[in-house]
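A single protein chain has been removed from this complex, and every other one stays in its place.
Here the chain labels run A, B and C in written order, and each chain numbers its own residues starting at 1.
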Amino acid sequence: MTALDVKKIRADFPILDRQVHPGVPLVYLDSTATSQKPLVVIEALNSFYRTYNANIHRGIHVLAEEATAMYEDSRVKVARFINAPSARQVIFTRNTTESINLVAYSWARANLKSGDLIILTEMEHHSNLIPWHMLAFEGGVRLEFIPVNETGSLDMQVYQELLKQEPRLVAFTHMSNVLGTINPAAEIIRRAHAAGAITLLDGAQSVPHLSVDVQELDADFLVFSAHKMLGPTGIGALYGKLELLENMPPFLGGGDMIKTVHLRSFLPNSLPHKFEAGTPAISEAIGFGSAVEYLEGLGMTQVEAHEQEMIHYALERLEEIPGVRVYGPPAEHKGAVAAFTLEDIHPHDVAQILDRYGVAVRAGHHCAQPLHEKLGIPATTRASFYIYNMPHEVDQLVAGIYQVKKMFS
Amino acid sequence: MTALDVKKIRADFPILDRQVHPGVPLVYLDSTATSQKPLVVIEALNSFYRTYNANIHRGIHVLAEEATAMYEDSRVKVARFINAPSARQVIFTRNTTESINLVAYSWARANLKSGDLIILTEMEHHSNLIPWHMLAFEGGVRLEFIPVNETGSLDMQVYQELLKQEPRLVAFTHMSNVLGTINPAAEIIRRAHAAGAITLLDGAQSVPHLSVDVQELDADFLVFSAHKMLGPTGIGALYGKLELLENMPPFLGGGDMIKTVHLRSFLPNSLPHKFEAGTPAISEAIGFGSAVEYLEGLGMTQVEAHEQEMIHYALERLEEIPGVRVYGPPAEHKGAVAAFTLEDIHPHDVAQILDRYGVAVRAGHHCAQPLHEKLGIPATTRASFYIYNMPHEVDQLVAGIYQVKKMFS
Amino acid sequence: MEDLYREVIIDHYKNPQYRGKLEPHDISFEDDNPLCGDHIRIDLRIDKDSRVNEARFDGHGCAISQASADLLTESIIGKSLEEIKTLNKQDILDMLGIELGPVRLKCALLSLKVLKAGIYGLGEASDDLVE
Partner (left out) sequence: MEDLYREVIIDHYKNPQYRGKLEPHDISFEDDNPLCGDHIRIDLRIDKDSRVNEARFDGHGCAISQASADLLTESIIGKSLEEIKTLNKQDILDMLGIELGPVRLKCALLSLKVLKAGIYGLGEASDDLVE
């Protein structure tokens, strides 16, 4: 296994040349919120709009044929990236959030009844909470939560207990966007299936950073966003098992998702079009395809290895700073995400002062407010790493933190 | 009023230099399906990804602040373009289709009950039919349709009759994407209000081509897509009256659309964020802003005038071809859309042969199958015109049609 | 233009040899291309060796869909059902002798899809049949 050539990779990302303040270069440690984009992705969008922009699926002229072919080709690439058995099991959505809502509106509303149980976890992103809150409020399904324990991992014993209540769905994040915890997805899914439940795997953080194989994991649904994995905004995906998708009623109604329409009735189209109503995010899908190709070129094993190196080094350096507390499991059990507190200095202040040194981090509850409630803190500062980050950027983060300390001392 | 300088405009659209077959330049007559994009829009995307790509709303670092400011600034531009009283009445969606579904899922499901009446028209695009079909199927609302008469306009007398049944909603297209008919929106809305109904105006075809003023029209909801008005794919808008939007329950649940979240409950965010769940189409919104700015620069009155010239000339030329039948009202009552049949030659054949001459038109039912059923034809060939089209392109279309006739003679 | 609408296509479209219906028939199936309203019905009479001894198509639509239906119908007479099951996209393209984009491909393959759905006794004609 060859390591990533990060210097070479950095040259592919134009934004990394940017100075965010005069003389202060960008140190981008916010990839968990959204990743930067390589030239090849930016150029994919560019070339679409400059040479073959057209609406798809219904067009006979050359532009429309080229656009349709590239759009569908991207679906094939994304399907291959997660090892989906077929491309029509990949539905393009706006983002992870819409993918989860699609399952909540279509699958859940057609299949769950009042009193049915959905199991979630305490470390979910709001996107994997609110759609189920809405369902609970409206349809009376019950929600139970796998607790997060001291070490930042899921309490599998409580999970085992909860399974006795015969849940219908277990929906959980593959990797926490705060703690970095990589959950034992295969095991959670295996047990869910044994208890007769289906599963939804939130891959927003795992698909960009790990090799995720839906067949190996036996996931029923997998959801993820392009913008977190080098792709454009405005596009995400829902993978589903064929039988589930086939039997789900449509979600959004409109052009393209139909086979035939009469004044008072319609027949839905076949997969994947059944779930893609209206003019889709065409350029975005094409950019998504180009992003997964770039990642495949690097090799996801290599990506994982690089991120392991980064998080090891980051935790080592952060934990030597008096007053810093990093949340989540030790480096070997987590992705490249370090959420921390610094004494009682508010993360907003930390992030804003770091920004003056060019270090871009996130501060807040990172759309995981219940997890922060559980941790007993309103917010954390989060530094996260991707393929283009280097150890010296960790050093800049650390130097910045010392400046913050000095200012508030 | 100065006319559009179309030669100069054409120089802003890189795709117009393209040859679609060796030696055959593009004659793009498919803007009703999707418009081409000026350089300034392509560069807006480019510069976002190259210099300030970041996730928005929750970020403190410079990139996030710049991205948030540009995203919200685009909302202000789009709001101004339709003369919305405030920017928070503009919700960004994927497209017209999602905007209509948002209203169907959120407003309609909260406000309509079985037996309630929705009035549509026979000339609706599938996007303004299926969401209501689904609602009728699931919730028992009733649908009635304003008929299209011989001249391609709505039968206002039948409308008046239907209003006696106390509809709750009148949802109709401002401009037909097949007939080109410009419906008397202000009058339809006025009568709907008098009958106690609210209105949804499908502006997918009108907002790109006419000056549309939501306050002047007194529209309750207006929906449209960026990709049909020089903007990128993956973004559209829903405008709504403040009181309606404020009282609607959320549609998609997830990050950003919340104020606070606990393990088992949440409080929705204020407008417009309440309806924008998850990472939005950031670059797309920014491109949308740049597109409306470009149109404002041209002046919508000038755009309208140019299109009137184009459609007058196109109908004149088309109607002199034996065997051509153009559908819809005369030029002065329609937008720049000419859907026609040519003897009994199938539109697919017409379109494909035209393509060989570089002329890109659409063939099919144009997502208006019920309208085609009413017209008694399965499909039409549709040529449509926008700011970058010139009379000589009409001539090329006409020459192509003569070739088709020759081949099938 | 020769590459696109070869004479054979215009010919089979204008003067189809196998247009019609068979009553009675052993197998009959019909379907549309929802994109354009093309419609094809195919009727077959099968002999006791499971060979097609009579075939007709009916319907309406574009030159490509109607010419392919005529060419396909012609080609299957005398073939066994097992042989017909092996027909695929390329066979149709070979008969037509042209290249087609994705939308027109659907027109070209409609008749094969209908034929196979009929032979397999399916409730619905799926695109998978003609990959």
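To be clear about the criterion, a residue touches a chain if its C-beta (ideal position, glycine included) is under 8 Å from a C-beta of that chain, and two chains touch if they have at least 3 such contacts.
Predicted model only: the values in this text are computed from it and were never measured.
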Partners of the unshown chain among those that are drawn: A, B
Candidates B:18, B:57 or B:227 - the one touching the absent chain: B:57
Per the touch definition above, residue among A:51, A:260, A:352 or A:396 touching the missing chain: A:352
Full-complex contact with the absent chain, from A:9, A:104, A:379 or A:394: A:379
Contacts of chain A with the absent chain, listed as residue ranges: 345-349, 352-353, 356, 363-365, 372, 378-379, 403, 407-408
Absent-chain interface as seen on chain B, which is shown: 57-60, 62, 64-65, 68-69, 72, 258-260, 267, 269-270
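Keep this in mind: only the chains that are shown with their structure count from here on.
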Inter-centroid spacing, chain B versus chain A (mean Cα positions, whole Å): 31
Centroid spacing, where centroids are CA-atom means, of chain A and chain C in whole angstrom: 45
Shared interface positions of chain B, touching two or more other chains: 348, 352, 363-364
Residue numbers of chain C (touch at least two other chains): 35, 103-104
